[in-house]
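Note that this complex is displayed minus one protein chain, with the remaining chains in position.
Let's look at chain A:
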């Protein structure tokens, strides 16, 4: 496969995952603005979510400090100035798909192109006709359709591995970043215990990762900081946990190593296995003892290194 084709598939996966991340943030952000909190309170919440998407200052540049429902929607869904908005991500995923048309089945292309065409028609509709639920539904529905078409129709070849590597590394990164901006609420703090505030904060984290229902199925009982962190970091059943996301990346890298044999460097696979080993060597207590923020910083930089190694091994076109 052409290195450029592989690179486009990899980034197509990343952008599709990123679009869904933006939609989830939109859902949470909108929910926060509905809460009867002090103005200062929800501003902080909102700001931390923006930081998770890596766009806090950019938002301020475009909208000042006016945090309204409409501004949130504009920024996270429609704004092409925000490279992580749903519109930006779908457009770039679709453009990437157009470039590698020959590597996609017609069903995948159809799903991707339909998402893009409907996005364009949404953009032409008056904003008064659109509500947040419709926008998040739009994103998850099309995300699922594309994902389903990929799973049902793509050949299980190297292209499929690159596409899924993009998805899984992006998801590992997104979960870790969201945890990192909110890590302080997971730390045991005497003054909040039992005040209801902490509980609500954890709910926000779970909701931002579409995990509030799954969490209860997996753990039951009270929501505690330790359980939330365990669910999102080390639980192999949780679909967006760091462990699950990394496991999928490792699986796809192994697939590439098997397929390509010894002539092709495998530094990404080695690196990912190493990270996996170190992740599995801890339990959640040890992670808290070590420092949650330090742990997450380490993990985020590991994901970046794996991504760079994927680029060096496969996408840069060795001569």
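Criterion: a contact is a pair of C-beta atoms (placed from the backbone, for glycine too) under 8 Å apart; a residue touches a chain by one contact, two chains touch by 3 or more; residues count from 1.
One rule holds for everything that comes next: contacts and distances are computed from a predicted model.
Peer 1: What is the missing chain called in its UniProt entry, if the choices are "Aspartyl/glutamyl-tRNA(Asn/Gln) amidotransferase subunit B", "NADH-quinone oxidoreductase subunit M", "Sarcosine oxidase subunit delta" or "Circularly permuted ATP-grasp type 2 domain-containing protein"?
Peer 2: Choosing among "Aspartyl/glutamyl-tRNA(Asn/Gln) amidotransferase subunit B", "NADH-quinone oxidoreductase subunit M", "Sarcosine oxidase subunit delta" or "Circularly permuted ATP-grasp type 2 domain-containing protein", the correct UniProt name is "Circularly permuted ATP-grasp type 2 domain-containing protein".
Peer 1: Pick from A:81, A:99, A:130 or A:214: which residue touches the chain that isn't shown?
Peer 2: Per the contact definition at the top, the residue touching the missing chain is A:99.
Peer 1: Of the residues A:117, A:151, A:283 or A:301, I need the one that contacts the missing chain.
Peer 2: Checking the options A:117, A:151, A:283 or A:301, the one contacting the hidden chain is A:117.
Peer 1: Just checking the interface: what residues of chain A touch the absent partner chain?
Peer 2: So the residues of chain A touching the missing chain come out as 1-6, 95, 98-99, 101-102, 106, 109-110, 113-114, 117, 120, 158, 162, 256, 260, 263-264, 314-315, 317-319.
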